[in-house]
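Everything on this sheet refers to the single structure shown next.
Here the complex is missing one protein chain, while the rest keep their positions.
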Amino acid sequence: MTLFIQQLFNGLALGGVYCLAAIGLTLVFGVLRIPNLAHGALYMLGAYITYFFLTTLGVPYIAAIGIAALLLFVVGVGLERLVFHPLRNSPHTHHMIAAVGAMFFFQALAQAIWGADFRRMKTPITGGLDILGAEISAQRIVIIVTAVIVLALLAWFIKRSIHGQTIEAIEQDRIGASLVGISPSMVSMLTLGLSALLATVAAGLVAPINLLSPTMGDALNLKVFAIIILGGLGSLPGAIVGGFALALAETMTATYISSAVGEAVAFIVLVAVLAIKPTGLFTKAVQR
Amino acid sequence: MNALKNPRLLGTFAVVVLIGAAPAVFAGENYAMRVITVGMCAAIAVYGLNIILGFTGQLSLAQGGFFGIGAYGVGLLTTDYDWSFWSAFFVSVIGTAVIGYLCGLIALRTKDEYFAIFTMAIGFIIFLVISRWEAVTHAHSGVNNVKFPEGAGIVDFSSPIAMFYLVFLVLLICIYITHAIRRSSVGRTLLTIRTSEDLADAIGVRVGFSKQLAFAASAVFGGIGGGLYATVVGFIGPDAASIDKTFEFLMFILVGGMGTVAGPLLGSMIVTFLFELFQDFQAYRFIVLGPIIVALVIFAPRGIIGYLGEFIDRRNRRRRLAGMRRSPKETGPDGRSAAPTAETMTESGAGTTSEETK
Amino acid sequence: MTLLEVRGLGKRFGGLDAVKSVDLDVDEGRITAVIGPNGAGKSTLFNLIHGFYHPTAGTVTFRGDDITHSSPHRTVAGGIARTFQTTNLFEDSTVLENVLAGRIVRSKSTIFDAVFHTPRHRRESRVNEDKAMEALEYCGIAEHRHDLASNVPQEVQKRTAVAMALATEPELLLLDEPAGGIPEEETADFGDLIRSLPGQGVSVLLVEHKMTMIMGLADTILVLDHGQKLALGTPAEIQSNPDVIRAYLGSSTDEEN
Amino acid sequence: GGGGSGDGDTVVIGYTGPLSGGGAAYGENVQIGLEMAIDDLNADGVEVDGEPVTLELKSLDDKYAPSTAASNAQRLADQDKAPVVVSPNAGAIKAIQQINSGRSNFLISAYTSDPAIVQSDNPLTMMIPPNFESYAAEFTETAMKHGGKKLALLGTQSEYGQQWTESITDAWKDAGGKIGGDNSVDYATVSDFAGPVSKALAEKPDAIFVGGPSQPTALIMEEARKQGFEGSFLVMDQAKLDEMATVTKLDNLKNSVGVLPVSEYEDPGTADFLKKYADKAGDKKVPTSETALNYQGIAIIAKAMEVSGSVDDPEKIRAAISDALPEVDDKYKVNGFPEEITEQGHLLNPNLEATYLDDEGKYTKVPIEQVSDNK
Partner (left out) sequence: MLTLDNVSTGYDATDVLHGVSITARPGELTVILGANGSGKTTLFKTISGLMPVRSGSVDYEGRKLHRARPNAIVKAGIAHCPEGRHLFGKMSVEKNLRLGSYPHRNSSRTEEIYAQVLELFPILGEKAKQPAGSLSGGQQQMVAIGRALMSDPSLLILDEPSMGLAPIIVEQVLASVAQINDRGIGVLLSEQNAKASLAIAHRGYVLAEGRVVLADDASRLLDNPDVQAAYLGL
């Protein structure tokens, strides 16, 4: 029982990370219709920049994440301008390859600057809680709480605020959107910026319980794609449910079946779900 | 021999002859021969990708996985089970076809990006199985001493040149099949699906079935490429099935030109050599290569062959227009030069080409 | 003879009956029209007959075969072709290639025929080209055959869609607003094309809002409203039916033409 | 052999290893060792057959992919005429073995402790580190002495990690211990170690087998201590205790048995090596055996060239290693210098030692008896 509760919290913390990383990706997909394979690299870059401010310059933790998130916002905007904007009329194959090119670049850049060694990020958040016999570190509780707050704010923003709705509008018809006065390229830039920002927040939260390396985004990348497809591309609730569901499935299968299955479970679930519902869990069917 | 008047076919021929003559130049250079031969194995898999992606428009990211299945099939059967290369090769290719077909059954219920990511998941599961199923695949230890093909006392395939020509021959067959599919109604079927599945459905195309076949065919090419690769390199590890392989294949096809006959081959060769060239930069080569990839996609989105094709199309159209002006009766109201056509259907239509040569 | 028999056909979307208890007979060698206000269920009816949607009630019979749950490609193979309300073509292909695509359903040759260049494959390629040209000429657009479908005028596009459908050698052709987007004054020519189809052994089921055209073409008209039959009869009967005038035609139609 | 007789004064030492991607840090450690050795050897002067020879390192990145490694090796041998190619990864070495004695001719300087590479009877392979199977028995004995009989398995899920897991499992069972389920995870892809650690601790073990790259291993141990584990750790040789101490508090690492840190060796050249290393890599970086052993390895090869009188005949060089070993200058003896090379090509140091890091944070040496490389 203690093990179960322990793993439940571990799974929730992991779910928080997955969600934060996944929502950005799903938003970008919705607006730009591109599967941004460089997302994991943005996450990695976010982690390194947070590290730079926190450890190298000694800026406080929260501020370091904040500064890094803003910087990554700029990187995201730049990525949109330099890579995806010129490709806006190309098929998605081209985006994927361009994104892979960008990913290679970011990884090589990080290695050139910070080296290939693992780095460890320290945080002021220490200690933990004892919940029903399970030992939960404070960092993980922070992850869960932050994830929930950010997700709630974002959901509110998209559904209620008119700015959020512009994102939805562009997802559905770019020409229609520009005719009602929305600037698609502005929204595209903001969305990519926002997704990089969210990825950085995720990275800043996880880095203390894991290590930094130029390839830290790779493993996450595949999983996050599984999540947003599982939830239905471009669907916010889909990404949230998918993120937590896959994280819990992963932790629990690793605990009660085997860790190798745990590693594959995300993809097995994905295959199973798509076999039954080919458009993911949360997509509305619409007539031509 | 009308075909020779068609500049596209001529181009394909030229590329093929050029590569076929490579051993004459590089005979003593094991390294160059190896790079070219391995590149050709990849090119075979890329021809598979060309069918599903270039013709049908579905981005399959499982190609690396199928390549791995072919490679491991040959690798494991010739070593742990001591089969002859040829029987192992045959069985592996059939096996890839079956696995490809089964995956296709589910995969093709999905569309567009779902299909892409779904096949990526399939590819990743194949990779996980290969890299984790210690008891059968030896996981990271890999498969050592894969057999050379048996030459029946006539050819000795341990010679790099013999191996080169074996792969080259298979590659030629794949290119021919690609060409044959393209100009047939099968090719037209696939291309209609690429443009609009709904419309294809409405004119009686068996969309699901055709996609299924295309997917299985692409898997088979992947398996063939992988099987040859295993015997060429002699040792295979799980990286033979990794997602990086898939991305490599994608790069090859994009640089060469999607949906074209010569594109995959040309792309494979050029990018392979580009990669080798940049090896000297070691870890930092991707600081240069990354942006080059991005730039290629942005500035040459239709690949090298795509560009040439566009050029030829424009010329043909100009000629035809000139011809039409001579016979005023035929001049349509739409006498302006058309938008660059998609490289594919225009050429594939038996109509256009035979018209030209009549 | 009755070619197509629709009995008690119904389709619900959520709470809405898009089509409800519709009966319809399409006779061989005739032009049958379906009209009705926007949202009456005309396109849905076509989608049901063609197999794009599966009905929630009723049956569809074609030449005595039950095709209620058939899929579109089998329906086409069986002899029913269609065009879409919004013109739908393979836009980056030429007009000829579009029409050739219509031949796919009648092609028997496989990959193997293509690879080995069998006589069957050669014979079929020739037949396909001939038939495609025939359809193009019949529709009067042969001179456009090498133009990209997206570059030709609306009317040529509409004709291409018809030619593509004809290339499948149908016995029944479903036309959903074939003249939509064509100016009134040009519809006459288009009407002539449709009128000639039964003579070629192709019966027609037609949806159209252009009353001038419908009244001059149709042998029988079914009027739908809210998914249900409002009236059925000859053009003259329909034109004077007060229900139809109130729900659909409005006041101006007769005085305008 | 190929032979770069034209420019007899420069000899290329080839290196193919992971210089980008997940294994980059490891590949760089090896590369540093090679560079240091070559710099030192050139400074001292290498003379073959009466002619002075300059060594030059040529590195290529293989991203840990065996087939790329083999292509690279072929390129180094063919184009750069390298008589020796260094590779630090068992899979890559196996792939390279497919070509080094047939199509091209070069000696493989193999940095892997997987004995499979010498079991394949490749005449041109020189295996540098000790056979990892040697450690299992002593590790088990030491850990049982300081802990108890119940072992949990939490190694990494690489090929090498799995081999270690097997070897430890056998040894532990032989010693009469009990073992829980296999909890190994892929250290490189896990986002949060808490889950796997909780699972392992649920077995209430007295000792835990851990190991993969140093830093994630350290994190796992830290997490285990946080979750209340007080027993001992058996640390696989891939992880280095001193390197681990750079990412976590020494407290978390206490009571564990692992390989001896380079700085604890007392070979004649060790102290100088440490100084030079700090100059080159900065004092934040801990020197590891990848660096030290490859440093030694190149020195041995250079000496073998001198002894054999050939820079381009790998067979002669290989044959001369045995005679070259006693001739190597003391300054190159830094990390358990080998005294002999087996027929199969394995360099052997008879006095292999591991270490136990005790509750005071002190390293105690543990002598290791080496097992045979034969299957």
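Per-chain numbering from 1; labels A, B, C and D assigned in written order.
The criterion applied here is as follows: a residue touches a chain if its C-beta (ideal position, glycine included) is under 8 Å from a C-beta of that chain, and two chains touch if they have at least 3 such contacts.
Please read all numbers here as calculations on a predicted model, not as lab measurements.
Shown as candidates are C:R12, C:R74, C:H209 or C:K229; the residue that touches the absent chain is C:H209.
Only one of A:T146, A:T166, A:S259 or A:T279 touches the chain withheld from this view, namely A:T166. Taking the whole complex into account, subunit A touches the unshown chain at residues 162, 165-166, 168-169, 172-173, 175-183, 284, 286-288. Within subunit C, the residues in touch with the undisplayed chain are 13, 35-40, 43, 85-86, 153-155, 177, 180-186, 209, 211, 247-253, 256.
By definition in this document, only the chains that are shown with their structure count from here on.
The chain pair with more C-beta contacts between its two chains, of A-B and B-D, is A-B.
Rounded to whole angstrom units, the spacing between the C-alpha centres of subunit A and subunit B is 33. If you average the CA atoms of subunit A and of subunit C, the two centres end up 48 Å from each other. The set of subunit A residues that touch two or more partner chains comprises 107-108, 111, 116, 260, 263.
Residue positions of subunit B with contacts to 2 or more other chains are 132, 198, 283, 285-286.
Subunit D meets subunit B in the complex at residues 19-20, 24, 59-61, 63-68, 70-72, 74-75, 77-79, 90-91, 94-95, 97-99, 102-104, 116, 120, 157-160, 162.
Of all the residues in subunit D, the ones that touch subunit A in their complex are 19-22, 24-25, 27-28, 157, 181-186, 188-196, 198-199, 202, 213-216, 219, 226-228, 247-248, 285. Within the complex formed with subunit D, the subunit B residues making contact are 29-32, 34-35, 38, 132, 134, 139-142, 144-145, 158, 160, 229, 233-237, 239-240, 242, 244, 276, 279-280, 282-283, 285-286.
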